[in-house]
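The structure follows.
With one protein chain withheld, the remaining protein chains of the complex are depicted in position.
== subunit A ==
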């Protein structure tokens, strides 16, 4: 009877953990989602007519978004993905946004109000090159207007209504690059100007209705024409030559091309260096930017130039904004410490200068987009979108920053986790925010919610209350380890600390200006690591973060390191190193002040020890004989292992160590290419070594921190899926011990190809690839068991002490391992893969899969168990073995991102909370998403919806009932006695 009950309970338990999901009202309790767009590269304002002021931007993350000009909120956004780079955007018919992407081969129209795609046209361009889009305003065939896409020497006219190609004209001339297209007002002729082989100027007259070539003329030029051009009027063009020191003024009158060469030194005073030409639109004005300043020039007559305005400091100049036929406005922005001066010049004349304070952590201005509006007094007002060094986006108007967006967070390259400060006694962090009435009200609402009496409005109020509750947003450490700081590094070199409670930015610092110096001309941060994690001895010290980077672009350029406080982001130490940086290896050692030891490997394979103290040196030298390093050379197809030795090849520093090659694995270049490597997390905790089988047998997991998973594919299979036949494609999976270079396991999958995504944890590896024979994606699991410990299950030996459980494990012993493996089909392609990690490794694992739909799927590891059989026995079922299926199920409730999407998902990170059952999941791409999940449910804590009030009421009711019955029984007793 008891056994049956136990069995049923176990079954219930195994079933219950199948469904990890949250209820609708729990959304936003533990998770947050932030949407970003990335660094803006084009902006088109749409401010006329409509009541809603908006700007359409395209970014370097290949997102197209429509932003509210008043608040900076996103109306709509589309992320095109990294293979579909946006070349240009434009507006058409006042209601469509046109985007030209994939090197001018795809043209799309999006509906301006809601961002829905109206049409998409593949322009079928044979040799995609630098192309541009020109939206014609005047060609009206009915209500239609044409958009011209020029690519090299071909022009395509696309109807704006349905995206059909109305006409195309391939001006089949080799080497022709069209540079400019224009159409004089009220004319049916389009003029296309281009250069042939950078040495000839060509002019084409094309019928705007039919695309027929009417006339063309060419003219040889004496200078190389491969640089910027600017059309200054309907019949003239200004070109910079390739040396960027001469200007060419080209005129086309009546089909005849004439040009004048003008040395820049004649035009700009004190000219030196390289000039830039700012694109303008007509009006005979052009803008030359030189290192010393900006000059506004107007062309008069045939070849006379007049200086109409200049700015002495070189600043950032916006594209021209046409106010009227005669007037063109430019914005010139200069940067001086912590403030920018914003100038608007109409036809070179300064009309507006504003000084605006900007937070220091944003760096310098990178790009400016100018827009005008009509003020209440009918004069011109100007606003500007400004892109800063840290990729943030600001809107400036009337000398103020109206809003700012931290779009640098769309390009996270690395992230670590840091603890928050401990709450000290006497220091109250939470402000007193609840009055008694509010408190009561809140609890009444909660009670209503629990008793299911709440109306939808009440539910919303409860949810808002949950969100507002300060408990999760405190700036101190909590007992459960739910509150932490996620410290992220972005591509621009800015470091942000995000609070796990609500994703707000606690602090942010742009590091590159800090480092910029003569010794370090163009610093770029490569990676960040935890430098000090306060622990036993140094509990009072603040934790800190190490940032490592390079001073130049090449791998041989000097490195630098920087240590910042993780509570405040303050810089503690900056050092420009005298060696290069190829890799940073964190060691599992720490010195007496709990600073973690790091080895920086340079390009000559010397290892440099940090921190540089005698203490750390002592710690390192003690362990040096047991340290190994390996390097994977993807391009050359080998993996090499090294040991460290004293004395390095470049210097005599005591902190510099040489390396010695110990082993190598060489993959034959004609049959294998490395496509993926994966290894265990350095700080992963494994709870138990043994795995008990159904038949009471024990298997010992082969747990080694030095397992490296390597996947290679045949050279022909490195292309896209379908580019090769199944017979010529194979994938080989290796498990390599990185100390000795021993190949522990090798297995070949015939007819399989990449992309391969893999994750290694405990004693298993899961990898994802494409099976060409089955035309499906597959996931394979390999579990490794240690056979040398297999005899330890004998109790007798344990009693007699003859077991080898306490003998140290060494890589130099010949491993006796057994592997179990199984493959399953999987429906999705995968963008990223990770595994949940918990504090003590007891909780069962889930595999976090970033799907093609930019969501994160939590797949129970039990589905990827090599021991699954088609008909599991009763015991196996009790153990939780799921019947074998050929496909891994995708349960909709197991998406941890529920309904949200993490645009352009690039990485998933899982880090443990103090509570064993719970783990943090942080995924990033263009968007950020954070949540906490409990793979085996929260077995060690009461859930959030546990109603303490109801418990209290129950207790009170019970007590009252007892008191009442006691009184009643006394009364009865008394009555009985009187009887």
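By our rule, a contact is a pair of C-beta atoms (placed from the backbone, for glycine too) under 8 Å apart; a residue touches a chain by one contact, two chains touch by 3 or more; residues count from 1.
In this text, contacts and distances are computed from a predicted model.
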*Select, from "PITH domain-containing protein", "tRNA-splicing endonuclease subunit Sen54 isoform X2", "ER membrane protein complex subunit 10" or "Medium-chain specific acyl-CoA dehydrogenase, mitochondrial", the UniProt-recorded name of the complex's unshown chain.*
"ER membrane protein complex subunit 10"
*asked:* Touching the hidden chain in the complete assembly: which of A:213, A:308, A:617 or A:774 does that?
replied: A:774
*Per the touch definition above, residue among A:160, A:411, A:492 or A:740 touching the missing chain*: A:740
*If the hidden chain were put back, which of A:116, A:313 or A:893 would touch it?*
A:893
_Options A:750, A:873 or A:941, residue touching the unrepresented chain_ = A:750
*Chain not shown: contacting residue from A:666, A:685, A:725 or A:852*: A:666
*Can you name the residues of subunit A that touch the chain not displayed here?*
15-16, 18-19, 21, 23, 450, 625-626, 638, 640, 643, 660-668, 671-672, 730, 732-733, 740-743, 746-750, 771, 774, 778, 780, 788, 796, 807-808, 810, 812-814, 816, 821-825, 870, 882-887, 889, 891, 893-894, 946-947, 950-951, 954-955, 958-959, 962-963, 966, 969, 973
